[in-house]
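One protein chain is absent from this view; the other protein chains keep their places.
Here is chain A:
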Amino acid sequence: MDFYLGLAQIFGVHTLLGLSAYVVLLTGQVSMAQAGFYAIGAYTAGAMTAMFGLHILPAIVIAGLVSAAIACIVGFPALRVKGLMLVVATLAFGEMVRLFFFNLTWQVERNGDRVGPNGAEGFRSIRYFPENGWEVWHVTVFIWFVVVVVMGALWWMDRTRAGAVLRAVGHDETAAQSIGLNLTAVKVGAMTAGGFIAGLGGGIYAHTVTHIEHGVFGVLLATFAIAYPILGGLGSVFGTLIAVLFIQGFLIEGLRFMGEWRSLLFGALIVLAMNLRPHGLLGEHAPRLKNLFGAGPARPSDPLSTKEAK
């Protein structure tokens, strides 16, 4: 049972990571920096509980805020460029963060032990959960509580003006600018929100594994972060969740019986999925619940459908 609860924890933190990239992708920007923000969150939250003895909740909120602040600062120079240049800039930033933690040694004395990040060895014994008697299912429930809150907030945001603004910038920057939207503010705002969510996810991740080291937060994690929302489709937050279940649940855990061939199949299936469903598994316009169950009144002509005509 603990195995499945642990699996649910992995799904949870990866969903947070994917959602952080989702917010930025809504504005049409491909950010490879999410693994960097995730790392900042992980190290910050780890330092808060293990080194300064804070409670887990303020620790992850502080981690989120620190990541958000750094995302905001990075956003200004990085978002002056777009497309390929932004991919490279954010990729470089992510690597820079990873190398910073690779070189960071900062330990303090606590209960007779030295705790803190120790260079290439990583940050050991972030043992908040076991020290405070949390059981595995407590942790799982806690993680999914955070995930549901974040998903709910994003789902609600999608239905407000803010969501429309983000999508407007993502669809056509020139058109968005001509109706008076401030592109820089929107993009940096999305980046900041993404940084906050990644920081939360990283903070929780650090506590579930108790030992973090720089190698985890490499380019591979960054590509996973953008892979979830793109693979799931940018129509709604549920696309990201489904993609996390598909990648982590099916491709990584479900194909374990294939042994060594699993990792080969993994990349090939992503290529196949993008060729068959280029707009993601759920597509660009997520199916609404009422359309699925036929509960809502069927509209005779959907005014939105005209925009698909090319």
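One rule holds in what follows: contacts are C-beta pairs under 8 Å (C-beta built on N, C-alpha and C of every residue); 3 or more make two chains touch, one makes a residue touch a chain; residues count from 1.
We take it that contacts and distances are computed from a predicted model.
Participant: According to UniProt, what is the chain that's been left out of this complex called? Choose from "Sigma-70 family RNA polymerase sigma factor", "HupE/UreJ protein", "dihydrouracil dehydrogenase (NAD(+))" or "Branched-chain amino acid ABC transporter permease".
Facilitator: "Branched-chain amino acid ABC transporter permease"
Participant: Pick out which of A:Pro77, A:Pro130, A:Gly152 or A:Gly254 touches the chain that's been left out of the picture.
Facilitator: Of these options, the touching residue for the absent chain is A:Pro77.
Participant: Considering the complete complex, identify which of A:Leu91, A:Ile126, A:Ile212 or A:Leu245 is in touch with the unshown chain.
Facilitator: Once the missing chain is taken into account, the touching residue is A:Leu91.
Participant: Out of A:Ser125, A:Gln177, A:Thr210 or A:Thr223, which residue would touch the omitted chain in the full complex?
Facilitator: A:Thr223
Participant: Residue-wise, where is chain A in contact with the chain that is not depicted?
Facilitator: Output for chain A: 25, 30, 77-78, 80-85, 87-89, 91-93, 95-96, 99-100, 102-103, 120, 219, 223, 226-227, 230-231, 260, 263-264, 266-271, 273-275, 278-279.
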